[in-house]
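And now, subunit A:
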Amino acid sequence: IVSDDSTGNGNGNGSDGGSSTQLWHTLAEGEADLLETYIAQFEEETDHDIAAEEVSELNEQLNTSLPVGEGPDIFTHAHDWVGPFEDRGWLYDVSDDLTIDIDETYTDTALEAATWQDGVYGLPYAAETVGLLYNRDLVDSPPETLDEMVEVMEDHHDPDDGQYGVAYPLADPYFASAWIHAFGGYLYDDEADELGHELDETIEGVELLVDSFWPYAAADPSYESQIAVFNDGNAPFVIVGPWEVSGFRDSGIDVGIARLPTVDGGDPSPYTGVQLWYFTQELEDGEALATSREFAEWYTTTDNVILSNADELGYIPVHADLSESDELSDEVAAFAENVSIGEVMPTSPKMERVWEPTRDALERILNGEEEARPAFEQAAEEIRAAWEENDL
Partner candidate 1 sequence: MSLARAIGRKLRDDTLHALLAPYRAYDRGRTAIWQVRTGRRSVLDLAKTLFATCGAAALVVVLMFPIYWIFTASLSQGASLIQSDGVFADPATYNLDAYRWLLFESDFFFVDGEWGYPAIAYGTGGLIPIGIQFVGGEPGVLFNSLTVVIVTIITAMAMIIPGAYALSRRAFTGRTKLLYFYILFTQVGSGLSIATLIALLALFTNFGLTNNLIVLGIFYGAGAIPFNTWLLKTYMDNIPVSYEEAAIVDGASRFDVMREVILPLCKPGLAAITIFVWLAGWNEFIIAQTLLRPENYTLSVEVYSLATSGRFETPWTEFAAFAILFALPVALIYFFAQRYVESGLSFGGMEG
Partner candidate 2 sequence: MAQIRLENLRKEYGREEIVAVDDLSLDIEDGEFVTVVGPSGCGKTTTLRMIAGLEQPTDGSVYIGDEDVTDVHAKNRDIAMVFQNYALYPHKTVYENMAFGLRMSTDLSESERRTRVEETAEMMDIDHLLEDTPDELSGGQKQRVALGRAIVREPDAFLFDEPLSNLDAKLRTSMRTEIQRIQNELDVTSVYVTHDQEEAMTMGDRIVILNNGELQQVGEPTEVYDNPVNEFVAGFIGSPSMNFFDVDVTTRGDRIVLGDPDSGFEFELSSEYVTDHADELEANQYTLGIRPENVNVVESAAEGVVKGTVEVVEPIGSDNYLYMDLAEDFIARVDSSIEPDVGERVALTFDESDIHLFEPETGIDVFATERDRTVVAA
């Protein structure tokens, strides 16, 4: 029932469709602008033609367009879709076509993220993780240890006055992962193919979250509320990614960036995401392959792109030569440090089923409905059931 006509026939006013390579993204405004200039630069340097489109709800769009052959040739997103998308046959293994030696070009973590079961499905260009941001007007120097941090939080916490110890969207497993991993626990281990929800170490991390952070946060764990608290200068700390930094600065907050504080008996280790240029199955039989590959290679290896990305957007380079470069700003360096202690998110399609039950469990725990262990045991159960249902 599927037509082969891959371009649609809208009375379009954007791209002229057809020949050019389709690129999709959901970047925020500033990021998108920069991308446009890179593409223009690329088109000028080479003879290629790339049509970049910002789509809404990228996941759904890809889900419905890739199977019918109407999807993009190349798109960008964090690396956690590699497993599931490949599993459905929507990605293109570019390993045989590449003209660069990826092993040498990218950091190990980045490479790990881009490959899945020996295939290379995308090229990495930035890493991303959470760090400790602090308000310099409220805290002189960032705490080294959790105990120090708790002390400061204790000082500042006064909800009746609208002051909070910390801003932390901690019901989200992505943000909570640093502490879940702190004592050796984990949610899902790619290599061993195991769930870590029931491990004592995992539970200990969760309990740390509940005991040491939650009491000092505003009662609404949603991302927006937490960010607002810090953004309005009502909390000394926030644990969040680099993308918020410029927003905070615009609001007049003097933001400092630091490594997550250490804790007795463990080290925080946040999930790290790696931004990739994904290659889709549309490349299978099209002439777009060359363009796409060339663009991705160019984008991920051109110094100027990597550095200005780092400069202007706080992207942490994953190019092996530049990841520890001196040219990086302090901010990027600080986040890079967090990346270095971080853990790459698993690529397996199984990971897709882990997030929601874990988030639900965290919410229940934070609401005081359930203790950490039973909640996580239940989550594990749900995840396993979901795996089974999907034959994973």
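On the choice of candidates, all candidates are chains of the complex that A comes from, given by their letters.
Just so it is clear, contacts are C-beta pairs under 8 Å (C-beta built on N, C-alpha and C of every residue); 3 or more make two chains touch, one makes a residue touch a chain; residues count from 1.
This is a predicted model, so every value here is computed, not measured.
S.K.: If you had to name the candidate from 1 or 2 that touches subunit A in this complex, which would it be?
M.R.: Candidate touching the shown chain: 1.
S.K.: Would you tell me which residues of subunit A are touching candidate 1 in their complex?
M.R.: Within the complex, subunit A contacts candidate 1 at residues 1-3, 5, 8-15, 17, 24, 26-29, 53-57, 60-61, 64, 68, 70, 162, 169, 218, 223-225, 227-229, 231-232, 234, 241, 243, 247, 250-251.
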